[in-house]
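I have placed the structure first, in the form of structure tokens, so that the comments after it can refer back to it.
Just one protein chain is left out here, and the rest sit where they should.
A, B and C label the chains in the order they appear, each numbered from 1.
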Amino acid sequence: MDFNTALTILIDGLEFSSYLFIVSVGLTLVFGVMKILNVAHANFYAWGAYMAAWLIGRWTNMGFSEGSTFLMIAVATIVVGLVLGYLVERCVLRYMYERDEVVTVLATFALFLILEDAILLIFGVDPYFADQPMFALGSIDIGGITRTVYGLTMIAVAIVVGIGLWLLLTKTTWGRLLIAVIHDREMSISMGINVKRVYIVTFILGAMLGALGGAYVAPTISVAPGFAVDVVVLSFAVVAIGGMGSIPGAIIGALIVGIARAIAVHNFPQVELFVVFAVMAIVLVFKPEGLFAPERSRKI
Amino acid sequence: MFHIPNIRTLAAASFSAAILATGISAPAHAKDAIKIAVPAFLSGAAAGPFGVPARNGAEMVIDAINAGKLPEPYSAAGFAGAKAEAIFIDEAGGNAKQVPEYRNLVQKRDVDVIAGYISSGTCAALAPVIEELQRLTIFSTCGTPRIFEEAPRKYIFRSMAHATADSVAAAHYVRTMFPDSHSYTGINQNYAWGQDSWRDFDLTMQQLDSEAKPSEKTQFPKIFAGQYGSEISAMSLDKAEMVHSSFWGGDLESFISQANIRGLFKKKKAILTVGGTAAYRLGKKLPDGIILGARGPYGILVRDRDTALNTWFVTTYKDRYGTYPSGPSYQYAQAILTAKYGYDKAMKDNGGNFPDQDQVIAAIKGAKFESFSTTVDFALADGHQAITENVYGITKYDSENGEPGVTDVKFFPAECVMPPDGETSVEWIKGGMKGAKCN
Amino acid sequence: MSDQSGPLLETRDLNKTFGAVTAADNINVTVVPGEIVGIIGANGAGKTTFVNMVTGYLKPTSGTVFLRGQNITALAPRQITKLGMSRSFQVPQVFLTQTAFENLLEAAGIADAMNGISALKPLHRKPLLDKVDAILKRYRIDEYRDQETSTLPQGIRKLLDIAMAMVSDPDVLLLDEPTSGISVEEKFSLMDVVMEALQEEDVTVLFIEHDMEIVERYTTRVLAFYEGRIIADAPPEIALNDPEVREFVIGDHKVGQHQAHGDR
Partner (left out) sequence: MNSSRDWTVPGLTIGLIAAIILGMLVPDWVLSVITISFARALAVIGLLVLWRAGLVSFGHALYYGLGAYTVALLGKYWGVHDVMLLIPAALIVSTVCGFLLGFILRKYREIFFAMLSLAFSMILYGILVKTESLGSTDGFNVGAPTFFGFKFEDVQDNKIAFFSFLCVLGYIAALLVHYYLRSTLGHLTTAIRDNEIRVEYLGYSVAKAIHIKYTMSAALAGVAGACLALTLSQVDPDSMVNWTASGELVFVTILSGTGNVAAPFIGSMIFDLLRTYAFEWAPHAWQLIVGAFLLLIIFFLPGGVWSVIARIFGARRKL
């Protein structure tokens, strides 16, 4: 394998890992704090993408420049995360905190079905197409092949999200509260932390991260019904490999899956389809709770 | 094997149940209305590119037939005079759901004709059920050759050519237009459609070109993957001159958009066998110079065919739905027209009386008639499988009218791209496509 | 009880470290049938670690545990239970969504299955039902028979926890703080019930206890733990007066053996 191929695999892997990290970090955050495996995370992704594509279309029609469409990605992320995240938490999930973890998963599965069809009713079945941001940034030659600058910015966005979360969790009071809740919920309640408020904020943050994944991907794809279904399974795999509830785990999980997949695509395209799940099964067999699972012990 | 008298009759006698009244009655007497069920993807990823245009095409033609507004020779109103009520159902949800849904259509909602279906898997799963329930079913779009290769069918017709034709015609086109290109790679979805399309194209290329050089690493991403960054990189590094893809819908559009900006289409000639469905939606974003198919003589490739039927179809569709009709619109319209043709002819054969189902089936069997864009000839599978010509062209944006267009359009006769009766597609291609008549 | 002559339970050089912390430091204990051993020590002295290691919940870093001369160090709790050693818990480990009766019935079913009777036999069968009702009476919790255990008072849960440990008729029973979380008034009545019931069943008992009066009153021998070591192993009247024990375990020089008798 020559240098160019290796470089290409690396960059492909990093791009895909970044994408995976952005879509799955919200999932792992919500799981870590609230112990909810949110199947409806896929909907935040889908709604983010639809909203971004729609907004970019409107924005461009209003005569604004291609470069300014990035603003719309941010708007879509915030709007979808706030509105949808708030609604889902207030209307459904808050009634689920006392219930079994698995029943909660089912409730989010129900939400998934509902929100998936709701997209159809609101945005219609025709795909949306909003590649202005991707074209605005153009392309660049690396290692003998042409790449989109936009794809490379995905890596930057992932790094910003990662550092942002790290700062948020370690340098702010709110972040410390959050870590306390992740660590020991009962203790946090007894210490007077308003766990309910922590939950709302966490869930909205998680929803925003999901929406950001969709909104940022939207310009590179045709946003069509059903495109988010498999994202949820993929991000499950990432989160399970890294350890559910662990943000460093999500980084490592995304890197493993992203690079494994890039290697497969370049060298053994025939196994691409199940390389992700094979990796997941292998990791789980040896490290049942994932690579970076937060410790959970039981006192007797 | 032993024979027991019909269990249900016995049961009915023993329990003398009135519930039985819900049973089925075959439509035999004269009717002033029939029910046509039109299954198409109304939700999910295939709804936009296939389902909705398909439904529109069917809806428009059914309305026109009911009102007697189709051009000659189909201007007589109704199906053998009967008005049709259209029932549109969603094809999404997988085969395990479509099988019972089909049963509901026949046994619960008592439809007379089912015309539609896009997914090959669903058609294949339904075939034995259709034969069991004995209701006239016209497959409009689904491409798998398996339907008639597996068993003879009595109640199933398919009003368009099957998928082998698309791949064979693509290979012919490439050989005719670019005789100096020998190496090719592919990116196809990892499911039956993508796998079959690649296999047929690859086999045909190897038959037609002694120097054919398929790539060792062809890509099979998961369906609906949406992100093709790594695949495009891998293909960029590949030395092949051409890229074959049977992508459709959102995947196709995502792929075109990502590959275009990364210059893949400048380096390699792309063959998009279902590209026709994306042409109108992508508009200017569809790069020039792409080899485009539409699964037969439909959509953009025949938009300018100057026949009364085609002109009526294109203009009425554009007026009603605001866009040009794409392939699926044509294909569904063609299936409805097949039903219309069958009913009308059967009535004529029946001395002007309303025909029963067997008579309609007999009328369609082996029929050859003009459809909107082409001639449909039920020549194969004992008169149940239609053959039509196939066509490819090269994209060229028409900046004067601001519309996507095609140049270098080449038609391939049906006999050139479809295997004859009794041979499976793969055998036929591997055997050197014996009996093919390509002009 | 196959081997009556030798020691029932024996540990040899038992060590356990958690990172830098030594929770057990060369523990050598020999218990003979019929003894009632009180285990005392401040929090973190290694009492529960000792019980956990002996019953297989924790594996010692080094050292060996013998039950009737058989090395059981590597065995899982359930295997040790089968060999005749059972335990109760500081926080009662009961099936919270089920009634006291169901808790004991399941314990009885498992005990039965252990004795070679098929685990596929119906659980609700006469001999088991009778046995459970007898146990409920013996531990004086029959009035709570059909109450879901999550609603039971702590003292009753403790009794149920001990009763469940005794269903399998063990030879050795380890009680982890049977009176913790119980009000002072109830402690002695609870211990009276337990000890009376245990005496009927001819079982050797080791129990962790913080209340020195209880230790003094019910034990025949005391093991005093301090920082993972045993600093005293003697009859209660000697051990409790040991200066080291008084300083490190009881933690109050003024505590005399007659001081607290008033609050009974």
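Just so it is clear, contacts are C-beta pairs under 8 Å (C-beta built on N, C-alpha and C of every residue); 3 or more make two chains touch, one makes a residue touch a chain.
On a predicted model such as this, the values are computed, not experimentally measured, just so you know.
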Among shown chains, those touching the left-out chain: A, B, C
Contacting the left-out chain in the complete assembly, out of A:Ala6, A:Leu113 or A:Leu167: A:Leu113
Listed residues C:Val32, C:Leu58, C:Ile110 or C:Met195, member touching the removed chain: C:Ile110
Given C:Gly19, C:Pro122 or C:Pro243, the one touching the chain that is not displayed: C:Pro122
Where the missing chain touches subunit B, by residue: 1-4, 6-8, 10-12, 15, 17, 19-20, 22-24, 42-43, 88-90, 93-97, 99-101, 103-104, 106-109, 120-121, 124-125, 127-129, 132-133, 144, 146, 150, 190-193, 195, 199, 220
Interface residues of subunit C (partner: the chain not displayed): 55, 57, 76-78, 81-82, 86-87, 89, 93-98, 101, 105-107, 109-114, 118-124, 129, 164-165, 167-168
Missing-partner contacts on subunit A, residue numbers: 37, 92, 95-96, 99-103, 105-107, 109-114, 116-118, 120-121, 233, 236-237, 240, 244, 270, 273-274, 277-278, 280-281, 284-285, 288-289, 298, 300
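FYI, only the chains that are shown with their structure count from here on.
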Chain whose Cα centroid lies nearest the overall Cα centroid: A
Whole-Å gap separating subunit B and subunit C, where each centre is the average of the chain's CA atoms: 76
Distance from subunit B to subunit A - Cα centre to Cα centre, in angstrom: 37
Residue ranges of subunit A touching subunit B (in the complex, touch as defined): 4-5, 8-9, 11-13, 15-16, 19, 117, 120, 124-127, 129, 131, 134-135, 138-139, 144-148, 151, 217, 220-227, 229-230, 261-262, 265-267, 269-270, 272-273
Subunit B - residues contacting subunit A, complex: 42-45, 47-49, 51-52, 190, 217-222, 224-227, 229-231, 233-234, 236-237, 249-254, 257-258, 261-264, 281-282, 285
